[in-house]
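Quick one: the structure is below, and I'll ask about it shortly.
Removed: one protein chain of the complex. Kept in place: all other protein chains.
In order of appearance the chains are A and B, and numbering begins at 1 in each one.
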Amino acid sequence: MGVLFQLAAYGCGLLTIAVLVMMFQLGRPLFVDGQFFSLLSQVWQPGQQLYGIYPMIIGSIRISFLALALSFPVSLGTAFLAAGLAPRPMQRWVLAMVRLMAGIPTVVYGFVAIFLLVPLVREHVSRGSGLNILTASLVLAVLIAPTMVVFFVNGLRGVDQSYCRATDALGATAVQRLLYLQLPQGWPTIVSGVIMGLGRAMGDTLVSLMVAGNSIGVPTSIVDSARTLTAHIALVIAADFASMEFASIFACGLVLYLFTMAVVIGLRMLVHLRTGSDR
Amino acid sequence: MRTLLEKSVPLLAWAGFTVLAGALAAILGYIVMRSWAVLHLSLLFGDVAPIDAIFLRHPVFDGLFPAVAGTFLLVLIAVLLAVPVGMAAGIYLAEYAGYRMKSCLSLLFDILAGLPSVVVGLAGFSLTILLHKVFPGKIGPCLLLSALALCFLILPYLIRTTQTALESVPLSLRQTAPALGATKLQNICKVLLPSKLTDILGGIILAVGRAAEDTAVIMLTGVVASAGIPRSLFEQFEALPFYIYYISSQYTNAEELQTGFGAAMLLLVLCGILFLLAFFTQQTLSRHFRR
């Protein structure tokens, strides 16, 4: 029986590696003459045999970082309420609301955005279709907020109780306790939350596919339409199996895989940092 | 300077919360408002009698039943595949693995958990292509492959839930059965797992929710807009989240759009119920502990 458990665990581990190997295998045309790295910096112009994914990388980065920038203050504020500023019964309600938001399917966020947010953006911000980086970032900001709030609250509340009591007894207000004790003490978890949020924004497919516009050019402003790496994979899937165009989605897949690895390793280093500094 | 900061922080906090609560209210309110008119049985079954539809005596053309049934079958197969494997791997990590193997494997599982679902879908798609090369003409995108890819997607959650549940069993309880002569396996099956059953169950329910809402994975592995109810594992199928996505870009008239909102409401309620269920399952546990 123990052997079966071991088999299952090794199998799942191998699976993770197999995903990477499979993408290398199918993206093989990319790796003759070092084309992989030139793809990362080329534009996408099938007419001239250019299948670079540079525009998608830029699109992904722009959208997810803007979403993060929009979501961070909102999430931190909500976490502050849930971790001390709001009256005690309300703290539970704030957390319940955040949990509920985490349970809303991504596709529903995208669906509502198309009919509610896109017309607003179209009328008041940009002239064109209303499908652009700004719209996608706004939706993603709401989408990643629950993840970040949960991490932030854990970080702020995870501070040793004896510190909190000491601070309270010295006459700190709730705001002061948050600012001068909980925030400085909980920052590694808060950074973890930011990284997780970025990971979710970067990895999301449906929202950017539905509201970012999917145009193939390199975006130059936040009201430009853009295509993300994830959306590119979903869009090109139907084409001819042997073409370079098809191979390019594996380049996207590899970039996303490597990004995930960087995120996971970054989070691990943060954990080490935290346990290291904690005498 | 400092007092200014202390004064502005609550302001920022309440403003942030208001924005978030407003967004949630807008989303929920809008969906309820737009789907209200179509929320009755004909949304699911069109003009076919529900009994006939459920026992497959009559195909449903203008209702969501095939999509709901597709999602149900898909999630059922994925969870049936993933639960035993995920729990077994979680048990190995918590109870058997040595330190080095444990940190190595959990790094891999963290990566698997972090992979964007479209990459998992791409992996499933790659598998389809490889299988296609081995058995030409026999295997294409289908229900089984979608379920397999979804199973990859939820595996890391199940592993992590099982592992943390087992590791949080207090030492005193952990040592009771071995002291009475139980083997390691008996201890795991008779004491450790049962003591954390609600925890693991909550994790499984969350995994079900995750599988039910995912769209990117199935988009790449076999879902289509219209297929009816699949009669075998190797057929293509419909699913609720994909239907919503499809309607958002391809709707031709107001009636279809209405059905789209109905589908969104349905998925929302489904996921809401699953999340509540998971929440209460885990709450019962913590209450049990406090006593």
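Operating definition for what follows: a contact is a pair of C-beta atoms (placed from the backbone, for glycine too) under 8 Å apart; a residue touches a chain by one contact, two chains touch by 3 or more.
Here is the rule we use: contacts and distances are computed from a predicted model.
A single chain of the complex does not appear, and UniProt lists its protein name as "Phosphate ABC transporter ATP-binding protein, PhoT family", one of "Carboxyltransferase domain-containing protein", "Cytochrome bc1 complex cytochrome b subunit", "Phosphate ABC transporter ATP-binding protein, PhoT family" or "Ferredoxin-type protein NapH".
Touch with the chain omitted from the figure is made, among A:7, A:116, A:172 or A:235, by A:172. Remark: the omitted chain is touched by one listed residue; of B:2, B:100 or B:138 this is B:2. Residues of chain A that touch the chain left out of the display are 160, 162-173, 176, 180-181, 185, 279.
Please note the rule applied: only the chains that are shown with their structure count from here on.
Note on chain placement: the centre of chain A and the centre of chain B lie 19 Å apart, centres being C-alpha means. Per the touch definition, chain B reaches chain A in the complex via residues 5-6, 9-10, 12-17, 19-21, 23-24, 26-27, 30-31, 34, 84-86, 88-89, 91-93, 95-97, 104-105, 107-112, 114-123, 125-127, 129-130, 152, 155-156, 159, 184-185, 209, 212-216, 219-220, 241-242, 244-245, 247-249, 260-261, 264, 267-268, 271-272, 274-275, 279. Taken together, the chain A residues at the contact with chain B in this complex read 1-2, 4-13, 15-19, 22-23, 25-26, 73-78, 80-81, 85, 94, 97-112, 114-116, 142, 145, 149, 173, 175-176, 178-179, 199, 202-206, 209-210, 230, 233-234, 237, 241, 249-250, 253, 256-257, 260-261, 263-265, 267-268.
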